[in-house]
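All protein chains but one are shown in place.
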Amino acid sequence: MVDLSVEIGSLKLKNPVLTASGTYGYGREYEDFVNIDDLGGIVVKGTTLKPREGNDYPRMAETPMGMLNAVGLQNVGVDRFISEIYPKIRKYNTSILVNVSGSTIDDYVETASKINDLDDIPGIELNISCPNVKEGGMAFGVSCASAEAVTTAVRKVYSKHLMVKLSPNVTDIAEIARSVESGGADSLSLINTLLGMAIDAKTRRPVLSTITGGLSGPAVKPVALRMVWQVACAVKVPVVGMGGISNATDAIEFMLAGATAIQIGTANFVDPQVTVKVIEGVKNYLEENNIASIRELIGALRCD
Amino acid sequence: MVDLSVEIGSLKLKNPVLTASGTYGYGREYEDFVNIDDLGGIVVKGTTLKPREGNDYPRMAETPMGMLNAVGLQNVGVDRFISEIYPKIRKYNTSILVNVSGSTIDDYVETASKINDLDDIPGIELNISCPNVKEGGMAFGVSCASAEAVTTAVRKVYSKHLMVKLSPNVTDIAEIARSVESGGADSLSLINTLLGMAIDAKTRRPVLSTITGGLSGPAVKPVALRMVWQVACAVKVPVVGMGGISNATDAIEFMLAGATAIQIGTANFVDPQVTVKVIEGVKNYLEENNIASIRELIGALRCD
Amino acid sequence: MKYIHDFRIVSNQRQNYEYIVLTLRAEGFELPEMLPGQFAEVRVPNESSVYLRRPLSIHDVDYERQEIKLLIQEVGKGTKGLGSLPEGSLLNLIYPLGKPYTLPESNEVLLIGGGCGVAPLLFLGRYLKNHGIQPRYLIGARNAEGLVRLEAYRELGEVNVTTEDGSVGTKGYVIHHPVMRTETPDFRHIYTCGPDPMMKVIAKYADRHGLSCQVSLENLMACGIGACLCCVTKTKDGNKCVCTEGPVFDSKYLQW
Partner (left out) sequence: MKYIHDFRIVSNQRQNYEYIVLTLRAEGFELPEMLPGQFAEVRVPNESSVYLRRPLSIHDVDYERQEIKLLIQEVGKGTKGLGSLPEGSLLNLIYPLGKPYTLPESNEVLLIGGGCGVAPLLFLGRYLKNHGIQPRYLIGARNAEGLVRLEAYRELGEVNVTTEDGSVGTKGYVIHHPVMRTETPDFRHIYTCGPDPMMKVIAKYADRHGLSCQVSLENLMACGIGACLCCVTKTKDGNKCVCTEGPVFDSKYLQW
C-alpha cells in the first residue's frame, strides 16, 4: 500500500488533494457525486466579515480551455457561516479550511479571529489575491509590504494553520512569497486567478458585468506551475499548488515542482468526480513507479 | 468597399493584421501559403547585435490551447540580417518591422541605429520583454525605470517608427506603458509571452532545456485582451494588440479593446493561412455591420 | 439526488437548419425521476475549445423506453458540437438539475415558448396532461421554418403560433397573438421559457391580469449545481443561483 498522506505544517491530510475555494461551495454541493470524506480537504467559499451580494450578472465567460469569473465574493458572511453552515459541514471527516477575504486589515483580522474559535476548522486560507472586488483583496497581494502586513496582523489573532493565497498578477511572486513567510504564514497557496477579460464582438460590450475577471482552468496551468516552482524554491514553508489541475498527471507535476498538496478548482465544474479520480490516479502512479510515499515526489523535479 | 487601412502613428498599413515576431520567420517561410503583400505587415524575427545560437533543445512544449517556447532569440545578428536577409525581403509590398532585442542598452542602441539606415524598414519593434534569455530582455520590461531608459536611448538614434513591445509578466502594465510612452515610443505592442513551465511526469524533468519558457496561443487571450484594454486606456500613443488571436472575431475584440492593429503569432503554426482568413473575416464583419472603416472599431468597446 | 451518467445517443434528428433533437438512452442504469423544467449539464465530447458543460432542458422523458430527449438550437461551438455527434456515441450528463415547474392551482394554463425556450414545454405539457390538466401552447418563432416539433406539441394540446415574418400563424411576437390581446384571458396560469425580453413582457401581462406566471431562465452557467455562483439573477431576496433556486421562478419573485 502506498502512503498518500502529507503534512502541510501542522495540517495532516490523508491525501494531497484539496478543493479550491469558490469552486466547491461548502462541499455539500458535491455530495451526490463524491464521498467528501475521501478528499484530502476542502477549502470553502471566500468568507468575509459582512455578507456580500457579489457582482452583477453576467459573472462568467468561457475562454479557450478556461473560464473567467467575476463572482465577487458573494457569501453569507462569517457570522452566518458559523451559525448556519459550520454545524452542517463540521461532521465531514476531512480537513475543512475557510478562505478568508476582506477589504481592510481589520476585516481580515476580525473574520479570522471568529473562525479561530471553531474546533473543526484546522486552518484558514487568507485570500489576499481576489481580482474581482474593487475595494481590496488583490491589492494586498500585489505589494510585499501590504501582503506582509495583513499576514502579520492575522497571525496575531489566529493560532491554527495559516495558509496565505498568493496572487499571480505580480512581477515577482517569489518576493511576495518571502514577505508573507516573514509575516508568519504557515504555508502558501497559489495561484489565484489571472486577471483577464472577454468581449462580445456582436454587442461590442464586455461579457462580464465587471469588465475584467479572473482566469482559471487548464489554460493557466503553465503559469501556475512556473510560479509554484519559483515560490517553492524561495521559501521554507510548505506550498500548496493549484491552477488548471484536471488529472493525476497535472497533480504530480505540481508536486514535482515543489507543492506539498494541490487544490482542484475549475475542473470540478467539468467533472464533479475529478477529485477522487485524481486521488486514484496518483495512487496508481506511485504503485507503477514503486514509490512508497507521495511525499517523495514533493520538489523531486530533476533539473540536472 | 470597406476601408481596412489603419495608421499606427506614422506607419500606414493597408490592413491591421501583422504577424508576430518569432512566429513568421522572415515572411519567406509562408510564401507558399500566403501572398505576403496581402498582409498589413510582418514583424521579423528577434534580431540582436551579435548572432545568437539560442537555447538548447527541447525548446517547446504544447500546453492546453497554447504552447511554451524557449527559442532564446536564435538569429543571425543584425549585420547578416542587413547583408543577407534584408535584400531578399525588402521587395515585399507590405510594412516590414524588425524586432530588436538586446542584453544591454548599448546592444539595443547599436542594433537600432544600424536598422535606421535601411530604406525599406519603416519601423522597429523594441523587444524589452523576451522571457527566454537570461542576460536581459525581459528585465528591461518589468521595471518602469529600465523600460523608459532603453526607450529613451533608442529614441535618440532611431528616427523612424519606434514600437515598444511590453512584457505581460508585471504587476501593473499600465504604469510600464506610461513610462515607455514618456521615453518616446511611437506605439506600444503587447503582449509578449507569459512566463510558464512544463514538466514531464514520466521523466520527472522539466520539458524545456531552460526549465521555464514563454506561453502563447489562445490560452493567453483573456489576459492579453485585458492588458491591451488597460494600456489603451492609459496612454495616448497607438497600441498593437496580440496574444492568442486565431480568427477575425478575436482580432475585432482586440480592436474594440483599443488596439489600432493586431499581430498574429502562434496561430500561424496551426494554420499558415490564418492571417489572410482574419483579414477576410474582418472585412465581412464590417460589411455585415455596415461599418465603413475599420478605424471605427478602435477602442469602440461600450462599457456603459 | 443528482446523477452523472453516460447516455447512448440512439438518434440525432435534424429539425431544420439550426435545431436538432438528441434521443438518449439509459444503458446499465435506471432513469431517475425527473420533473419538467429541470435540466442537464451536458459535456460536449471532442470539441476543442469547448471546455465547460452546456445546460440543456429535459425536452421529453420516456420511462418505458428509458429514453430522454434534448431539443437543441445550434447557436455556438458547444451546441454545434452536439449537433454533429454520431448516433451510437456516448454523452455524459449531470442531471436532473434545478427546480421544476410546479402544478397550477386551477386547470386553465397557457404554455408560452420562444426560440429554444420551447424545449422544456413538451415535457411540461405531458406532465400536466398526466395530472389531468389540458395544456394549451403559444409558440413563437422568427418564421415558419423556426417552428420545430409542432406535431409533438399538438399531440398534447392546442398549439397557437406566431411568426415574426407572418409566414405562419399570427404575425409578430407571442404577445401579439389574439389569446393574449384580450382583456379577459381564458387562462389563469402561464408557464414560459424563452428570451428574457419576451418573458418580461409576459410577466408584466400576467401581473396586469392577476395571473400566476412561472418563468424559466437561461442564465450562463459554469457548474449547474450551485457551487460557482456564476448564474445568479436578482430576486426579492438578493442574488439567487438560477441553477439551484431556478431555472423556474415565480415571476413575482424576480427583480430582473
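When the chains are written out, they are named A, B and C in that same order, and each has its own residue count from 1.
We take it that a contact is a pair of C-beta atoms (placed from the backbone, for glycine too) under 8 Å apart; a residue touches a chain by one contact, two chains touch by 3 or more.
Here the structure is a predicted model, which means the values were calculated and not measured.
J.: Which one touches the absent chain: A:A20, A:M65 or A:I96?
T.: Of the candidates A:A20, A:M65 or A:I96, A:M65 is in touch with the missing chain.
J.: Specify the residue from the set B:E7, B:E29 or B:D106 that touches the hidden chain.
T.: Of the listed residues, the one touching the omitted chain is B:E29.
J.: Among the options B:P168, B:G196 or B:G217, which residue touches the chain absent from this view?
T.: Spelled out, the listed residue whose C-beta touches the missing chain is B:G217.
J.: What is the set of subunit B residues that contact the non-displayed chain in the whole complex?
T.: Within subunit B, the residues that touch the unshown chain are 22-25, 29-30, 32-33, 53-54, 57-67, 69, 71, 74, 217-218, 266, 268-273.
Assume only the chains that are shown with their structure count from here on.
J.: Across all chain pairs, which one has the most C-beta contacts?
T.: More C-beta pairs are in contact between A-B than between any other chains.
J.: If you average the CA atoms of subunit A and of subunit C, how many Å lie between those two points?
T.: Roughly 36 Å, centre to centre.
J.: What is the distance, in whole Å, between the centres of subunit B and subunit C, each centre taken as the mean of its C-alpha atoms?
T.: 46
J.: Do you know which subunit C residues sit against two or more other chains?
T.: Correct list: 49.
J.: Please output the residue numbers of subunit B that touch at least 2 other chains, ranges allowed.
T.: Residue numbers touching two or more other chains: 65, 218.
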